[in-house]
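Just one protein chain is left out here, and the rest sit where they should.
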Amino acid sequence: MMNTIQLKIDNKELEVPKGTTILDAAKRNGIHIPTLCHMKLHDMNIENKPGGCRVCVVDVKGRRNLAPACVTEAENGMEIDTHSMRVINARRTLTELIISDHPFECLTCAKSGNCELQQLAHDMGIREIHFEGDKSTYRKDTSPAIIRDPDKCIMCRRCEMMCNKIQTVGVLSAINRGFMAVVSPPFEENLDHSVCTYCGQCVAVCPTGALTEVDHTPAVIRALSDPTKTVIVQTAPAVRAALGEEFGLEPGTLVTGKMAAALRRLGFHFVFDTDFAADLTIMEEGTELLDRLQRHLNGDQTVKLPILTSCCPAWVKFFEHQFPTMIDIPSSAKSPQQMFGAIAKTYFAQKQNINRNDLVVVSIMPCLAKKYECSREEFSHDGNPDVDFALSTRELAALIKLANIDFHALPDEDFDHPLGESTGAGVIFGTTGGVIEAAVRTAYELQTGKTLQRINFEELRGMEGIRDATIDFDGLPIRIGIAHGLGNARQLLEDIKSGKSHYHAIEIMSCPGGCIGGGGQPYHHSNSEILKARQKALYSEDEAKTLRKSHENPYIIKLYEEFLGKPMSHKAHQLLHTGYFDRSTTFVEED
Amino acid sequence: MADYKMHILVCGGTGCRASQAEQIVKNFKQELAQKSLDKEIKVVTTGCFGFCEKGPVVKIIPDNTFYTQVTPQDVTDIVEEHFIKGRPLKRLLYHNPKNEFSVTSAKNIDFYKKQVRIALRNCGFINPENIEEYIARDGYAALGMALTEMTPEQAIQLVKDSGLRGRGGGGFPTGLKWEITRKVQNSQKYVVCNADEGDPGAFMDRSILEGDPHSIIEAMAICGYCIGASNGLVYIRAEYPLAIHRLKIALNQAKEYGLLGKDIMGTGFNFDIEIRYGAGAFVCGEETALIHSMEGSRGEPTFKPPFPSVSGYQGKPTNVNNVETFANIPVIFNKGAEWFNKIGTEKSRGTKVFALAGKVNNVGLIEVPMGTTLREVIFDIGGGIRGGKRFKAVQTGGPSGGCLTEKHLDTPIDYDNLILAGSMMGSGGMIVMDEDDCMVSIAKFYLEFTLDESCGKCTPCRIGNKRLFELLEKITQGKGTMQDLDRLRMLSNVIKDTSLCGLGQTSPNPVLSTLDNFYHEYVAHVNSKTCPAGQCKALLKYEVDAEMCTGCTLCFRNCPVGAITGEKKMPHYINQSLCIKCGVCYDKCKFKAISIV
Partner (left out) sequence: MPKIKLSEYATTTIKEVCASFNHNEGELINVLHQVQHKLGYLPAEVQELVAIELNIPVAKVYGVVTFYSFFTMLPQGENPISVCMGTACYVRGAEQVLDEFRRQLKIDVGETSADGKFSLNALRCVGACGLAPVVMVGDRVHGRVSPSDVKKILAECKDGCLTHN
């Protein structure tokens, strides 16, 4: 059996495993063949290779046509030229063709500087577009979180793949054919008319500016310059592990302290941490889990198990649309962002003696669905939302740059009190497996009354799409499931529906990798190493903390003492819990 | 057929039906009944005779008398003359345009003389809705032989020995394809018949399905036996209602006769066929696109490998052949590989069906041995150019093919020669053009087709063809530059070189072949802003030659926009600002008083 093959690329003799594509064979040997539609997140089972853009074509000796390197398997004895005149001419022509059907708006495009087409044009040395003619144009669509500008769609199909194959949401599909082919929601309607969850994975992978987030920075700047407003900010756990990338730092560099400093310099009156609310979430969700578990053990047939986490707004919208009969299974606990908002606009506002209408809560999120979450009606009080604006990690970076702040020169600063204190449990909320690990740490101690011998639950960590583990709660085996990516979540839900699932608790995050891979994070440009580095960073911040269990957070304890009473109290229910809606109603009316 | 003395065969192909063939059949039956001849003479609706130019066509057997352009009103006369008086009705006989003699027997008509009918063997001879008639002409004998006397390997060897190559365009050896699919291990395999004939100007697959559907069913069953499949699918254009109708009848009859279904002919072999409909997408002729379409998705091609023979319909090994390829199979079994081998050229065995259309006298469906020259096809079978005009080009291979000229007329037609000449076999469309056809417009016409039919998946086809089209439009509007001609060629080559599927890889062929063979016409459009054929509207003007004009008012009366003015018996005048350049006046004028300048 021959498991390797020999071939020549650009006169270099190579040996690669059988089944390797020309693209990978070249890459392993330091030859970078440009690509555009192709995208692969290694080890995460996410790959897009329609072979459509044709930018990666190479010259294979003996073949009639040029071969696309991303889909052509390397064969024994192949001789490949990746930069012959013929190849360069074809590649440049293809790039020019794409640009000829693309708006010339680079200077004002939201994706400028991060655009893979722009980069390609730069690398190809395109100075002139030799083809002019009609451009395919479509209606622009603005939703609460995502802006679609289909004029900039280059039909790479990455978003379609994410939306259908990975997330199984099924909002985006290629429509029309030929020159007018484009990726679109059904009937070219707006995303907010669809079952879109705003997970933002389409935005995360779009190579151009066809899919971007709604920009809330102008509104935040306006609030910051309004002397009548107190503006406070909360930052989600995954942001600190990624923000540095926007300033050229190595992926995985933790910038918690610099981030706090930057926010303070931007003029936020209080710089708080969503991690605090994450700890609070664990108190409520963990208590709810134990409550359901206890009732189950007592033989209550009506109790719903497994309990599903509810921190992720895209996941919430997903099950509201797709599994409306199961909306009583997820925990009723609000997400940390909304718990923070609710506490800020009650407890904190009262403490500071500020009218809630004069308090502006801004959140910095790795997520686009959080923008949508703030806009949900049940998270408002008399028209005043608990969280006013959610900025993505990318938007925060833009704001910092706009304010002429030299990020690198910033000192490390701490969060403010009382809503800035958090434990390590809150920090790991940002990665797949983190929420459930945090919950286990607390639930274990509350259930058993014993102190955990080891705090790290390695069995809950990792990057596989669906994982499970059984945790021994002092003789009581607790079965835990974890899914990230909505397609994986769907599979777990189907199992629950069919009665195949035997879990007690399931953690679900919409984005591959969890919030570290959120749709609002710095673009990973198909490099899964970046996601892994962010994950590692969060675990290391957890390790570095003295307090690593949510119920040990002194400010959480104080919050219950001063304000909420105990977890799942009446007040806690009012402020920290919510309900879900059946959104399956279609437009078809039946008689 | 034994009880009847004579048969009246009425062509029931789509073309003839459009000209009231059904009414003709009705009238015949009525007339024969009235004259009490209905016990002796049977009226049969057959598939296409091929001679569409002269349709509706009626043939009387056994004497083989061939009546052309028959109308329902002619029926009484035919019955009176032919059957009662016993002499052919002269006025409806085919007139040889070369000597103005009328020809009685079909065999003596030039259109049929050089044809060798294998795939079309039953078209126009049998009632396609009656399985007995197919069986009477050796139908299902091949299947019986394969199932009872041959192993699948032997049967595949026979197909390989015959040298049959795919008739859908690519020309891949059929036996080899079967062998590859056979060798892939899988308990579930599929046989697919590609009947998504989308080539504008080609209708052989439709005619075969309409005229001889059982030959396809039989061949698919043989293929199933060979590759180890028990399921067959026919992917057929929804625009072919008659073909679908007849195929359905044939499938039911085959099932009734135990020629489809379980335990066929008691051999233990199971095979069934389902129909899947196309929905108007030319690209679905490409096998991977076809398979996606059959699975209920957008018909977008995917990169090969994996080939369908390894992973096709539902991810299972799938053998896809087109209709005409299958139509050859039963004959090869019945007559042997050696017999088949003797027909055609060394590398292209057998015959090829062409849809001959355009500016020839005899438009229709023809089948000739591979190696026949274009001259024989166009001038002998096709009867030369219509209206005594000059031959200019022949376009073969549809939108994927190219335009061949005078210098190619003596090239023997086969897969390889056509490619060498810059065109291709394609599915067998053959459009003849005369001096009035502008080759830049023709290239534009084909590009427009490709644009409409491109799936949009890959850049070169989606955007490249659009830009090609725009360049051609610019040129036909007299706005082109010499640089545009270079750009046309360069872009064409890149599109060929980089497109994902056969549609894109061949779409620039009409441009490249016209650039090669009619460069001067392009140059005329660019440099002197004229269209030598007088086709490009933006470059031409209709004017009345006052000296020639007799003031007959014919042009005035026919102008659809009222752009022509003039008194009776006085020279007329065309108002250029109103003229839409439709050319009606030019066509109508009997005195050649209208000129294109």
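Observations
Each chain carries a letter (A and B) given by its place in the written order, and its residues are counted from 1.
Keep in mind that, in the parts below, a residue touches a chain if its C-beta (ideal position, glycine included) is under 8 Å from a C-beta of that chain, and two chains touch if they have at least 3 such contacts.
Note that the structure is a prediction, hence the values are computed from the model and not measured.
Interface note for the absent chain: among B:Gly398, B:Gly422, B:Gly480 or B:Gly566, the touching residue is B:Gly398.
Looking at B:Ala146, B:Leu247 or B:Ala281, the residue that reaches the missing chain in the full complex is B:Ala281. From the set A:Ala110, A:Leu172, A:Leu293 or A:Ile329, the residue in touch with the chain omitted from the display is A:Leu172, counting the whole complex.
Against the chain not displayed here, subunit B makes contact via residues 13-15, 17-19, 51-55, 198-203, 206-207, 238-240, 276-282, 293-299, 314, 355, 357-359, 363-364, 395, 398, 429, 431, 433, 437, 442, 445-446, 449, 452, 455, 558, 560-561, 580, 582-584, 587-588.
Seen from subunit A, the chain kept out of the figure touches residues 164, 169-177, 184-187, 189, 194-195, 586-591.
Methods note: only the chains that are shown with their structure count from here on.
Contact residues of subunit A toward subunit B in the complex are 50-55, 57, 65-66, 68, 71-73, 86, 89-90, 93-94, 97-98, 100-101, 130-134, 154-155, 174, 176-181. Listing the residues of subunit B that touch subunit A in their complex gives 281, 298, 300, 302-303, 305, 451-460, 462-467, 470, 487, 490-491, 494, 496-500, 505.
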